[in-house]
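Worksheet for the structure shown next.
For this view, one protein chain was removed and the others were kept in their places.
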Amino acid sequence: MGRVLTIALGAFRESVRERVLYSLIVFAFLMIGAAILLGSISVGVERLVLVNLGLAAISVFGLLIAIFIGIGLVSKEIERRTVYNILSKPVTRAEFILGKYAGLVLTLLVNTAIMTVGFYVALAIQKRGLGLQDFSLLTAVYFILLELAIVVGVAIFFSCISTSILSAVFTFCIFVIGNFSSDIRGFGQESGSVALQKVTGALYYVLPNFSDFNVINQVAHGVRIPSLLITANTCYALLYITILLSAAVLIFEQREFK
Amino acid sequence: MRSDAILTSEGLGPRDVFQTSGRGYRILLIAIVACGLLGLYPFQRSIDQQLAATSGPRDQLLFIPSQALFARLSGGYSGLLATLYWTRTVQYYGRLRLAHAQSFPLLGPLLDITTSLDPHLLIAYRFGSIFLAEKPPDGAGNPGRAIHLLERGIVSNPEYWPLWEDLGFVYYWDLKDYAHAARAFQTGSERPGALPWMRTLAASVSAKGGEFETSRILWTEIGRTAGNDSIRLSAELHLAALDTQQALHELDALLAEYRAKQGHDAHSWQDLVTAGFLREIPHDLSGEPFVIKPDRQAGLSPKSQIQMNLLN
Partner (left out) sequence: MPAVEIDGLTKDYRVGFWKTRTKRALNSLQLQVEPGEVFGLLGPNGAGKTTTLKILFRLVFPTSGTARILGRRLDDVAVHYSVGYLPEHPYFYDHLTMEELLHYAGRLFGLGKDDLRRRVGRILEQVGLAEFRDLPLRRASKGMVQRAGIAQALINDPAVVFLDEPMTGLDPIGRREVRDLILQLREEKKTVFFSTHILSDAETLCDRVAILNRGHLQGCGELREILSLGVSTTEVILENPGDGVLEDLRPLVVSLIRTGDRVRLEIADEENIEKTLAIALRARVKVAALNPVKVSLEDYFLAKISETEPETAAPAEVHPK
């Protein structure tokens, strides 16, 4: 456990020292600033615009961090041979993967927390104060975090197989496909072919279903998110992360470093 | 020195290192992955149900305040997104139609998003206007929105004459606004490549709007030029309904004539056959015999396949 923690904190420190992280955060704040401006020129729906854009900014920038740092976690270590120094210590490969994963999730947690605070500041400025119902927006933020945790898992999985650049491409593809997985099933059902229906049906359940985590519009309109959905999404994300990390370890255990 | 001790004893540091090699370990990992993938199913089912319960949030996801903004945000991939949205539109329409829904609240916004993403996606205007204009449960019953959609399409694609044809249609059928319909057909006929019958159509609509002959010309031409099975089928159904309507008018005239000549109402078609008004018992196009309704008017058998409501 101590070793996992050491690796996690090391990964966290690395991403904090990467300048790309700061520029993303700055960019996110610019987005929120733009949201305030946009809100002030869109009569009647100021809050709606601010909530939609603010949450979208948190999600998009979290996604960028998750993919671009996530893919480097393992493949960059291999390419730069820093992995030799870690694995020659009493560290198992599973501990290495878990530590790297935990480090990036920690990074995203901190990053999302900062952006969420910025978002609430923007909301408070615009509404001249915050109401209790504003905090129901945190459900959407929580779902974004769950989604990002899965994306990091996908990134680390591909990172164990492939080079950084290819991992980024694959992860992004999975993200896009995962957002349209209900459409994929829809295509299968439209096609009328039983085989295709089965395949797309299976894909629907096997691929990460990222659209399940998007409740930005509901919370923006004040729709209450049932607690059962929160539980189900949490379990789904945890299970999916377990699968991804197990598969990543399985592959990484057999990986040679030439 | 410490190293001697290490070399000779078991004291190789803390024994807390989990053994991570060998087949057992690999099988364990494979088992976790396999069970995990199976375990996703119940959670996904539960999530689907939850999401459906919150009044179809999947559909609400489609709500985007500004289509123009969305088109900007989509970067260079608006064409791709447009086709995806078009697919979503078709699925949305298909799903609600299968469920015999009486309203299609998101149809308009979906079509707006699709056509904002790609203003040249002609199929979205053509089919979209039909989906919008048709009466429930065949469509949203919103011809005004259909006209709006087509007009936007015409602005973006001014040279594409079939949009004028579609516009004329909506005016003709759904709004019974023959003056506007004639103008639409006329304008369309002046576009390059317009089929010659558009001009005929314009003339006949302006002269005899709402008449059987005009309607028949319209649907025959549509059926003939349809590039698509569902449009052709729709044209055939409309033609069948029109012809049936015509047949009913003629049968009503015969019943009236029988009454005038015989001095009493006919009780069955057999009466008319016996009296020499008909050669045989009349059947509609779906093969079912016509009936005489209690009000002594000709009518369709309940088993008939002819969809007279298409004409309303």
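Order as written gives the chain letters A and B; numbering starts at 1 within each chain.
Keep in mind that, in the parts below, contacts are C-beta pairs under 8 Å (C-beta built on N, C-alpha and C of every residue); 3 or more make two chains touch, one makes a residue touch a chain.
This is a predicted model, so every value here is computed, not measured.
A.B. asks: Please give every residue of subunit A in contact with the chain that is not shown.
C.D. replies: Answer for subunit A: residues 2-3, 6-7, 10, 13-14, 17-18, 80-82, 84-92, 254, 256-258 touch the chain left out.
Everything that follows uses one rule, which is that only the chains that are shown with their structure count from here on.
A.B. asks: From the mean C-alpha coordinate of subunit A to that of subunit B, what's the distance rounded to whole Å?
C.D. replies: Using C-alpha averages as centres, the distance is 37 Å.
A.B. asks: So in the complex, the part of subunit A that touches subunit B is made up of which residues?
C.D. replies: 42, 45, 48-49, 52, 90, 92-94, 180, 182-183, 186-187, 190, 204-206, 209, 211-212, 214-215, 217-218, 221, 223, 225-226, 228-229, 232-233, 235-236, 239-240, 242-243, 246-247, 249-250, 253
A.B. asks: Flag every residue of subunit B that touches subunit A in the complex, lowest number first.
C.D. replies: Its residues touching subunit A are 13, 17-18, 20-21, 25-26, 29-30, 32-33, 36-37, 39-41, 43-44, 46-47, 50-51, 53-55, 57-58, 60-61, 63, 65, 84, 87-88, 90-91, 94.
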